[in-house]
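Here's the structure, in structure tokens; my notes come after.
One protein chain omitted, others in place.
Residue numbering begins at 1 within each chain, and the chains themselves are lettered A and B in the order written.
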Amino acid sequence: MPELPGLAKGLGVTFKTMINTWTKGAVTVQYPHEKEDLAPRTRGVIALKEENCTVCMLCARECPDWCIYIEGHKEKRPPRREGGKPRTVNVLDRFDIDYALCMYCGICVEVCPFDALFWSPEYEYSESSIADLLHDKDKLGEWMMTVPEPPALEAGAAKKK
Amino acid sequence: MLALEIPYWQLTIIKTAVVLSIIPVGALLLGYVFLLKMMAHMQSRMGPMEPGGFHGWFQLFGDAIKFIQKEDIIPSEADRRVFALAPLVVLVSTFLLYIVIPAGPRLVVQDLDVGIFYALAVSSLGVIGVLMAGWASANKFALMGSLRAAGQLIAYELPLILAVVGVVIQAGTMSLQGIVHAQADGAIFGLSWFGNPFIFTQLIGFAIFLAAAQAELTQTPFDMPVAESELVAGFMTEYSGFRFLFFFMAEFGTAFALSAIAATLYLGGWSLPGIEGTLADILGPVVLGAKVMLVAFLIFWIRFTFPRFREDQLQAFAWKILIPLSLVNIMATAAFKVFV
Partner (left out) sequence: MAVTDQQQIHYIASQAADIRLNVELQTEEMTLNLGPQHPATHGTLRVVAKLDGEQVVKADVVCGYMHRGYEKLVEVRTYPQINTLINRIDWLSSFANEVPFILAAEDLMEVEAPPRAQWIRTVFFELSRIANITLFIGEMGVQLGAITPVFFAFRDREHVLNLIEEATGGRFHPNFDRIGGLKDDLPRGWIAETKEAMRRIRGYCDELEDLLMGNEIFEARTRGVGVIPADIGLSYGLSGANIRASGVDWDLRRDAPSPLAWKELDWKVWTHPDGDSFARYWVRLQETREATKMVDQLLDGLPSGPIQAKVPRIIKVPAGEAWAHTENPLGEMGYYLVSQGGLGPFRCKIRSASFHNVSIAPWLLKGVYVPDIITILASLYFILGDIDR
């Protein structure tokens, strides 16, 4: 018989794990009934704050997958002060993100100069047809409500300007 | 049975029905408790929780229903008749095992005088089924799996039998009912209230029996024939749907039967100290069931913990370690029986 210790120790580990599962509970969560809390920075889905968007198209250009579709048009608005020129404003017509293509890399969020795109930890947006994964700006705007506050930084980090 | 005189053929039908229903029940029970739940708990997870509501008890029933309604796929190159017969051969050998296992003083289908000898002989029939399955599948992986299985199952028959010889010597009879009585009525150093379960004197024999039973069931560490990460599913690769269900039921049914035999030979079977007569008829199956779960716990515990042996190491373990050890056990038992 080979020396028992190695084999016996292995049996001991599995037995101990079984007792731990009975007394302290499993490490898994029963998903539809219990859900885990996600970190604030989790890249779940991209939310759009439409008021900030100036249709600069930077996000659509930088996306590695070209999954952002933007259409806008120019409109004339009244001048800010009396006697000034009418302002030209870019108005967003269409801002679609195709989540079937999106790689969740975050380049669009990072590159946006006007802070119009945010990450949200939302993940329960699955659809039964791939075409339904093209979400328009209304849906993206809805997700703004799930965007958390950015977390405080560790000691030693440089202060944000 | 009780005080009724039931004609022979009606009794046979009742007994056949009981045996036929015990296989799925035993297989489902072992499968659920150990394969699904205990394995999960040993891996820090819960196992099935949804089907049926309470801890997923319906999971295996649902699996069985799913298997039955699947398409019956037979490979075009396969030998159709042999392919279809193979799972049935393995199932038949499982059924025949249950005939001699006693669940109470009067609860046994047929208490043969050569009970344990018959049981071990009949369990070897399964090898034929495995070989048939591998050959008829027309699949290289399946063929390799079944050849490995044949070598392994035949090699481990010997330690199984030799381990039991020690028990037979000590009990003086090969009939399983007789062995249970020998344990229940026996005495350890003069104290007779506890009986004499043979596990105390035959501890080595018990270990050898468990190891050989593990190999007979092709469980890890002896599961080369069904090496999941190598040969996909070994000899069962081409089997799907209800044919796979038969193999699964046969595997777990045999596990139940071999655990019951181990419980009968070494732990005292249906007997509990102090319980006699009709009470034993009622409690016997429950007691036997508890002991079966204990033995099956050991078998599955080892299954989930250890990696598998390679084929040559497996054979070496059987021939060079288990068989000499069991021969020594027999000689020691015989010496004790004669001289003490």
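Going forward, a residue touches a chain if its C-beta (ideal position, glycine included) is under 8 Å from a C-beta of that chain, and two chains touch if they have at least 3 such contacts.
Model, not experiment: these values are computed from the prediction.
Engineer: Which one touches the absent chain: B:I22, B:M224, B:L245 or B:L272?
Structural biologist: Of these options, the touching residue for the absent chain is B:M224.
Engineer: Of B:F34, B:Y156 or B:F309, which one is in contact with the hidden chain?
Structural biologist: Touches the omitted chain: B:F309.
Engineer: Which residues does chain B use to touch the chain missing from this display?
Structural biologist: Touching the chain left out of view, chain B contributes residues 39, 42-45, 140, 144, 220-221, 223-224, 227-230, 232, 304-313.
Engineer: Over the whole complex, note the residues of chain A touching the chain we left out.
Structural biologist: 2-3, 5-7, 9-10, 12-14, 17, 27, 38-43, 62, 64, 103-107, 110-111, 119, 151-158
By our rule, only the chains that are shown with their structure count from here on.
Engineer: Over in the complex, which chain B residues touch chain A? Could you list them?
Structural biologist: Where chain B meets chain A, its residues are 38, 40-46, 49, 301-302, 304-306, 321, 325.
Engineer: What residues on chain A touch chain B, complex-wise?
Structural biologist: Residue list for chain A touching chain B: 1, 7, 10-11, 13-15, 17-18, 20-22, 26-28, 30.
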